[in-house]
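In what follows, a single structure is set out as structure tokens and then discussed.
Here is chain A:
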Amino acid sequence: MSGLVLNGVVIDDTFAEAFPMAATRLVITADSPKWARIAAATMTGFATSVIGCGVEAGIERALSGEETPDGRPGVAVLAFAMNEEGLAQQVTTRVGQCVLTSPGSACFAGIEGGRKIALGKALRFFGDGWQIAKRLDDQRFWRVPVMDGEFLCEETTGSAGGIGGGNFLILASSRPACLAAAEAAVAAVAPLAGCILPFPGGVVRSGSKVGSKYPKLFASSNHKFCPTLRAAVPDSALSADDAAVLEIVIDGLDEAAIRNATRAGILAACALGRDGGINRISAGNYGGNLGPFHFHLHEIMA
Partner candidate 1 sequence: MLTRFTDAKVFDPLHGEVGQRRDLWVADGRIVAPPPGAAAAETIDLGGAVVMAGAIDLHSHIAGGKVNLARLLFAEDHEHHPSCEPHGFRCGGGLVTPSTFTTGYRYAEMGYTVVVEPAMLASNARHAHLEMADIPNIDTAAYVVLGNDDFLLQLIADGAPQGQINDAIAWLVGASQAIGVKVVNPGGINAFKFNQRRLDLDEAGPYYGATPRRVLSALAQAVFELGIPHPLHVHGCNLGVPGSVDTSLATIAGAEGRPIHLTHLQFHAYGTEGDRKFSSGAARLAEAVNANPNISVDVGQIIFGQTITASGDTMSQYRHSGHAKPGKWILMDIECDAGCGVVPFRYRDKSFVNALQWAIGLELLLLIEDPWRVFLTTDHPNGGPFTCYPRVIRLLMDKDFRDEQFADLHPAARRASILPSIRREYSLAEIAVLTRAAPARILGLRDRGHLGPGAAADLVVYRDQSDREAMFQHPTAVYKDGRLIARDGRVVARVEGSTHVVRPAYDRGIEARLARHFADRIGLRAESFRIAEGELRGGRGAVIHACRTSGDSP
Partner candidate 2 sequence: MTGWRLVLKQPTGPRIDMAPVLPQRLSALAAAEIRALPLTCGNRLRPLGALFDEEPGDQSGDGPTLAIGAATARLDNLGRDMAGGTLAVEGDTGAFLGRRMAGGTITVTGSCGAHAAAGMTGGTLRVAGSAGDFLGAPAVGEVTGMAGGLVVIGGDAGDRVGERLRRGSILIGGGAGAYCGVAMIAGTIAVAGICGDGPGFAMRRGSIILGTVPKRLPVGFADSGRYSLPFLPLLRRHLARHAAWLAGSGGADRWLGDLTAGGRGEILCLDRD
């Protein structure tokens, strides 16, 4: 094994294995950054994994008034699903339930091209005939009367191919150290464009493997990285010093976005160093047979 060590932390010579997904971006604005974020956070809630949520979504970044169509503060949201149909269904439902309902909100397309995903096109009917369409050049907007004024919503947003399942694992000698490293990684990834970390606070502790002893389950606990099972299973990936593992899962619009995020996250985690209790950085894969995108840690960190 060729060695790559950052700040005393060993970087495994392995790769994260990722899958193609369908992706879209929305721009959600409101009267204040606070309410734009609330609408976006609600819309991207319960959207950690396509397996149970149908979509993986998160806030990409905050937007200033200069960057939004209506001149108000906003946030960009990315959403990923296994296919376009699923994406369209989830996005329409979530905008309807979480953005339309949120005070002062408006919702715009954040991406052009690809298959159109209905926003106002579907949600206008809430207006019960009072909705108004407006075409400005090639864009079409809907204005749906609501109790605090109007819900302004673009007719559709575009979609594109995205990548889901970029990841890395932080192995640490204690749970607090592991979490501190994970938080540092999340903070480092946050400002980057084109990617999101869909899990709670950007971190997932329940790294999973494919399949289960129970026939109905698609995924189950990744026993190789569970410290409590370290001595009980023959194929544990942990050493005696590894007391906790956390995973950062990254969905991105393209390979570069995932690579950038992976590199920024690992650098931030490693900044705590071996002395800070961080032992190793690894990544999750399925042997390379399932996903076409392989993010080799050594290559990324080189």
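How these were chosen: all candidates are chains of the complex that A comes from, given by their letters.
We take it that contacts are C-beta pairs under 8 Å (C-beta built on N, C-alpha and C of every residue); 3 or more make two chains touch, one makes a residue touch a chain; residues count from 1.
Here the structure is a predicted model, which is why all the values come from computation and not from measurement.
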Numbered candidate touching chain A, per complex, among 1 or 2: 2
Residues of chain A touching candidate 2 in the complex: 29, 69-72, 106, 129-130, 132-137, 141, 143, 149-150, 152
